[in-house]
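Accompanying notes for the structure given below.
Missing here: one protein chain of the complex. Every other protein chain is in place.
On to chain A.
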């Protein structure tokens, strides 16, 4: 199964690839850093950075090379889940589940001396807060998704209850997977808030809120249905948005039907269990046939029971698909961000053009376009030269400001496109690798199911032939 293990799978997928595209496209060569470097140095470098307003916390700071991703330096597990009761923000009693996050530094040359395990408890809402922070702070990154909030796409035997132990267990695995994904991301793994999430139980929420990330969040991004009339979006992003829509739709459909298939398969196996009971009762009145019936019945029971394990394994496969269903949403978010930036850019350019035009008209006295000012001046007489001069001056100031803003917006936009596209390429390779592995694991499960079936029916056949 392609379930990431601490420090392995996500990093494995990264390590197996050729050097990250980001390293080659970076304006400042990051180079690969020696492995012996301590984590404190990373933090120091981060503290030295001055983050510009609106600049992306990615391209300007050196990216971690694959070997230096947090995932390689630290074992991270979500090892336990516990039911708790407490008071929430509105002082109402509630029951929730808390998850234990355990971390341990990996010694590069360990000789039986293991670093101590550190741990803290977090609840799902804190994970959500972390993810929101990351999405806002790194809008050009395809941020790994969280496991679903509520159980969806369940087939009838599984509970849709959030407190159900199976659901909690699967969520625990999903949360661990999320942390490993973030820890193996070359950009995200260096984030201080993320590190604090893993290491600092108290005061973390305050720390996140102090970053003021909520203010940076563009409310327009939340409006999922809003469309912006963007004239010149980067075609790649338009295509990517279509792709993410298709991916979302096809995976949802797949998961829905898979749940129904699981239901039916369950039915086939379980009804065979009834044979077991009836054969056993029938064997009581038969002399010669009795033994054969009885033992065949036993095998029917085995057959019926075998479906439970089979379907439990299949749930893991469904979870792998679900992760990419949610990833599609993250992908779309990046595309939307680009659209927004492009929209703002186009609006700013439009505004600048119109101001320039106004200025020109005032300066030359020609009215090329209809304007209210033009009309009023015709009706009420021309302005005085002094008035006109004042207006022109104001406009010229505004135009200069506007041109600078446009320049920086342009730069911003280009930077965004470059670094976003780099992460998208990284994501595509990860996705292809993971999904292919998932499909293979599906085949492996089917093979195991068939082999079990062959074993049971071979035994049953022998019993029947002895009746």
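Keep in mind that, in the parts below, a contact is a pair of C-beta atoms (placed from the backbone, for glycine too) under 8 Å apart; a residue touches a chain by one contact, two chains touch by 3 or more; residues count from 1.
Quick note on the criterion: contacts and distances are computed from a predicted model.
*Asks:* Per UniProt, what's the omitted chain called: "Dolichol-phosphate mannosyltransferase subunit 1", "Eukaryotic translation initiation factor 3 subunit H", "Sorting nexin 7" or "Mitochondrial ribosomal protein S35"?
*Replies:* Answer from the UniProt record of the missing subunit chain: "Sorting nexin 7".
*Asks:* Looking at the whole complex, which of A:124, A:213 or A:282 touches the chain that is not displayed?
*Replies:* Here the residue in touch with the unshown chain is A:282.
*Asks:* Among A:253, A:393 or A:414, which residue is in touch with the absent chain?
*Replies:* A:253
*Asks:* Just to verify: which one of A:125, A:274 or A:387 makes contact with the chain not shown?
*Replies:* In the complete complex, the chain left out is touched by residue A:274.
*Asks:* Considering the whole complex, which of A:83, A:192, A:216 or A:264 touches the chain not shown?
*Replies:* A:264
*Asks:* In the whole complex, what residues of chain A lie against the chain that is missing from view?
*Replies:* Considering the whole complex, chain A reaches the absent chain at 18, 243, 246-247, 250-251, 253-254, 257-258, 260-261, 263-265, 267-268, 271-272, 274-275, 278, 281-282, 284-285, 288-289, 292, 296, 432, 435-436, 439-440, 442-444, 446-447, 450-451, 453-454, 457-458, 460-461, 464-465, 467.
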